[in-house]
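To start, the structure under review is shown below, and the notes come after it.
Only one protein chain is missing; all other protein chains are in place.
Going in written order, the chains are labelled A, B and C, and every chain counts its residues from 1.
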Amino acid sequence: MAEAKSEPVWNKFLTERDKAVFNTSGYGARGGFGKRPALLIIDVNWAFCGDRPEPILESIKRWRNSCGEDAWVALPYIRSLIDKCHEKGVPVMYTTGVRREDNWDSGSWAWKNSRNEEDRQAIVTNLDGNEIVTPIAPAPQDIVVLKQKPSGFFGTNMASYLTLLGCDSVIVTGTTTSGCVRATVLDAFSLNYRIALAEEGCFDRSQASHAINLCDMNAKYADVVKTSEVLTFLDALPSGMYDLPKGKPVAQPEQKQKRAANY
Amino acid sequence: MAEAKSEPVWNKFLTERDKAVFNTSGYGARGGFGKRPALLIIDVNWAFCGDRPEPILESIKRWRNSCGEDAWVALPYIRSLIDKCHEKGVPVMYTTGVRREDNWDSGSWAWKNSRNEEDRQAIVTNLDGNEIVTPIAPAPQDIVVLKQKPSGFFGTNMASYLTLLGCDSVIVTGTTTSGCVRATVLDAFSLNYRIALAEEGCFDRSQASHAINLCDMNAKYADVVKTSEVLTFLDALPSGMYDLPKGKPVAQPEQKQKRAANY
Amino acid sequence: MAEAKSEPVWNKFLTERDKAVFNTSGYGARGGFGKRPALLIIDVNWAFCGDRPEPILESIKRWRNSCGEDAWVALPYIRSLIDKCHEKGVPVMYTTGVRREDNWDSGSWAWKNSRNEEDRQAIVTNLDGNEIVTPIAPAPQDIVVLKQKPSGFFGTNMASYLTLLGCDSVIVTGTTTSGCVRATVLDAFSLNYRIALAEEGCFDRSQASHAINLCDMNAKYADVVKTSEVLTFLDALPSGMYDLPKGKPVAQPEQKQKRAANY
Partner (left out) sequence: MAEAKSEPVWNKFLTERDKAVFNTSGYGARGGFGKRPALLIIDVNWAFCGDRPEPILESIKRWRNSCGEDAWVALPYIRSLIDKCHEKGVPVMYTTGVRREDNWDSGSWAWKNSRNEEDRQAIVTNLDGNEIVTPIAPAPQDIVVLKQKPSGFFGTNMASYLTLLGCDSVIVTGTTTSGCVRATVLDAFSLNYRIALAEEGCFDRSQASHAINLCDMNAKYADVVKTSEVLTFLDALPSGMYDLPKGKPVAQPEQKQKRAANY
C-alpha cells in the first residue's frame, strides 16, 4: 500500500479560502538547494529549551522563553545535521544571545515583555540561558555568532562569514520558528541566498505560530523540507569544500552570569 | 449593556495550549507610542490590491499578488491615517517595488513563485503594478521608498530618513501583513523603534497568515492597535514637529512599463 | 636598459616616518584577485566629469563636483575594462546618484557644502548630472545601482546582486577616489570581498586626497593595480561564468530634470 503523502503541518490552520488562494497564486514553488551551503542553528540554548524535557507550561515557570518538550524532540534532528556537516566539512554556524548584565541593551525587547526583568534576577539553575545546550554544543571548527536582535544577520558578521566561506545557500533550523528563525530566513532571502528549512529541527512556543510561519516561509522565502532530505543532499556534496576554522574550541557566550536569556 | 471586549483576530487560530502559554510567558505587553512617529504605508499598490474591489480568487487571475477585497476594505483606514498625518505635519512614507524590465533583479523571488514570469508579459490593464493605488496616492510632502526585497529598510535609505526626521517610532500599515509589513516591523524593532500597527489597514492574501502574524508581532515586536486609537494619538501630538519635503509632487516608481509587480 | 620601477603615486605625499612605518608594519601585502569578480564603476557621471574635458577650476564653475580633466584621462581606462568584461561575460555594475527634485533627501550632504542648493536651480547645460557619461554608457546586460550616500552598498541592493552572481571579489574604479570609491571599497572589504582597484580609472578633485586614499586602501583594504594587470587577469578567466541580465537597455537614473548631482 502506498504511503499517504503527509499534509503540511500548516494545512489544518489555513482556511478554505487560503488553500484555494495558495493553489493558484504560484507561491510555494520549490527553490532548490544551492551548491555551497552553510548550516545555521538559531538560538538553541537553555533559555529556549529549558534545562530538561518537560511540558512547556511547567518549563516556562523557570525559563520564560522555553518551548518545552518540542525543543527536546527537535534536538536529535539538529544533532544529525551537525554530524553530517562535520563529516562533509560543511560549515556549522550557531547563533545565540549576548546581553549586558544590567540589561540596558535590551531595548525594544523590554517594551514588549512583562517578564523581561527576570533576566537580571537570581534564577533557580546554574545554567547560563545563552549557553547552547549540551547535546549540540559547538565543536572547535564551528562558528558562533552572538546577536541582540532576532535575525542572525542583524548587528553581526554573519554575512561576511558567508562571503568568506563562498556560500550560496543556507540550511536553517532552530528556534523560534516564528521569531529568530523567521527573521534570519528573511535576511538570507533578501541577500539572495537559497534557503532550506530542516522542518523537524524548528520549534516554537506557539503551535499555530510554528505552523503558519513555516507556511509563510515555504510560500515565499525558503523550502521547508524534511531533515532526511537535507541529509541526503549533504551526503551528495563533495567533501572538504571549505576553509573552516582550525580551531581552538569555539568560545561560548562570554556572560558567565547565571541568568536567563533576555529576548 | 456593556460592550463586549472584542477578541483579537488571531484567537480562533491559536490552540488551547498556545493561549495558555501566551498568558504566562509575559509576551504581548503594551510597548506604547513614541513621541516622534512616522507613518509607514507598505506596498499598497495595484499589484497587491488589484485594479478594483473583487473577490480574491477572481482578482488573482490577473494580479497574482492581489489580496482582493480585503485591500479595498483597508483603504479608507489608511486614508484616514494619511489625512491625520498631513493635518499634523507628521511624515508619511510609502514603500513600493522597483524592478528591471528584464526581471533579472528578481533574484530569490523568482525561485519561489511559478507565476514570476508574468511580470514580463503583457497584462490586461494599463496600470503599473508598482504604482501606489489612486485613493491613497502620495502627496508632494510625502516620501516614497523604492525597494526590491520585503523589508522597507533593506537596500533603501529608510533608516537614514528616520534619523533625518528625528523619529523615535513608526506606525505601520499596509501589505502583506505576513510579508513586507512583517519584515519592515522586524527591522524597525531591531533598530529599537517603537512600533504600532494600525490593524484595519493591514491586509494579506491568507486569512490565517494575517491573523497569526499580527499575533506574533503583537507578542514580541509591536503594538497591534485599532486605527481609531492611532488617530487619537496623532491628534494629541504637537503640530509641525518635522522638516518635511516642501515638494514637487513625489515621483511614483519610474517604471513606465505596464506590468505587474514581481514579488 | 631596465625600466625603472615606478614609484607609487602616493610616495611624494608621505613623510619619511610614514615610509619607514609602512615598511615594517606589514601593511600593503598583496591580497590577490578572486575567482569570480564583478567590475564596479563608481559615479562616473556628468556631475563628476563635467560636460567636456577642461581644467578643473573652469569646470567647477558649472559643475561643482567636477574633477576636471582627470576624469577624461580616466575614461579610456574604464572603457577598456568594460569592453573586456563584456567580452568575457563578467558583470559590470555602475553606481550613480538619485535625488528628489526638492532635494529633501540630501540630508547630511546639505550640511557640509555651501553650493548644495545649486542642484535645484536651472543649470547651463541640458545634461542630467546623474547620467553616466556617454563614452561609458551602460549596455543592456549591465547593472545600474542608484544610491544616495557614498558607498555603493549603502541603501542599495548591491550586496544581494553580488550574492546572486556568486561573486567573491570586486574590481573597483571611478570617482571620487577619496569619497564614493573609498566608501564602496570599505564595505566590500567588510563583507570579505577581495578587492582590486584599477588605478588609472580612479580620479578625484584633490590630488593629495587621490594619492593618500590609494595609499590607505592599498595598505589595508584592496590591491591598487594597473589597469593592464586587471585586463590580463580578466582575459585569463573562463568565459560566460555568470547569468547576466538578458535585457532591455538598462534604464538610466529616472530623474529627467536637467540638474547637477547633489552630493
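Methods note: a contact is a pair of C-beta atoms (placed from the backbone, for glycine too) under 8 Å apart; a residue touches a chain by one contact, two chains touch by 3 or more.
Please read these numbers as outputs of a predicted model, since none were measured by experiment.
Interface with the hidden chain, as seen from chain A, comprises residues 100-102, 104-105, 107-108, 140, 143, 148-149, 155-157, 160-161, 164, 244-248, 250-251, 254.
Think of the hidden chain as still there; on chain B it touches residues 159-161, 163-164, 166, 168, 190-193.
Where chain C meets the omitted chain, the residues involved are 10, 13-15, 17-18, 20-22, 24-29, 31-32, 56-57, 60-61, 64-65, 107-108, 111-116, 149-151, 154-155, 178-179, 183, 186-187, 189-190, 192-194, 205-209, 212-213, 215-216, 219-222.
Please note the rule applied: only the chains that are shown with their structure count from here on.
With steps allowed only between chains in touch, the distance from chain B over to chain C comes to 1. In this assembly, the C-alpha centroid of chain A lies 39 Å from the C-alpha centroid of chain C. Residue positions of chain C with contacts to 2 or more other chains are 160-161, 164.
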